[in-house]
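Note sheet for the following structure.
The complex appears here minus one protein chain, its other protein chains still in place.
Presenting chain A:
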Amino acid sequence: LDKEMEEGANAAVIEARRRLYQEWYSWVREEKERLREDREELGLPDPEEELKLQRTRSADVDSEKVVE
């Protein structure tokens, strides 16, 4: 019986978290789309894309280290 209750409680937690994630990601997706349209209109760069590019660039620099 304990085991059943525990599994039930776990399932409830997982379900609640799944709902929170779903809510969040659907909201973020909508907002990102809206912000992208705004940025394009204003000719502004995408801050997240820029950060990704920046990381790629710094990774490139790291791999160029010369070991003698």
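Operating definition for what follows: a contact is a pair of C-beta atoms (placed from the backbone, for glycine too) under 8 Å apart; a residue touches a chain by one contact, two chains touch by 3 or more; residues count from 1.
Heads up, the rule we're going with is that contacts and distances are computed from a predicted model.
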Name under which UniProt lists the unshown chain, selected from "Mediator of RNA polymerase II transcription subunit 7", "Geranylgeranyl diphosphate reductase, chloroplastic", "Eukaryotic translation initiation factor 3 subunit I" or "Exosome complex protein RPR4": "Eukaryotic translation initiation factor 3 subunit I"
Residue ranges of chain A at the interface with the undisplayed chain: 17, 20-21, 24, 27-28, 31-32, 34-35, 38-39, 41-42, 44, 47-48, 51, 54-55, 58
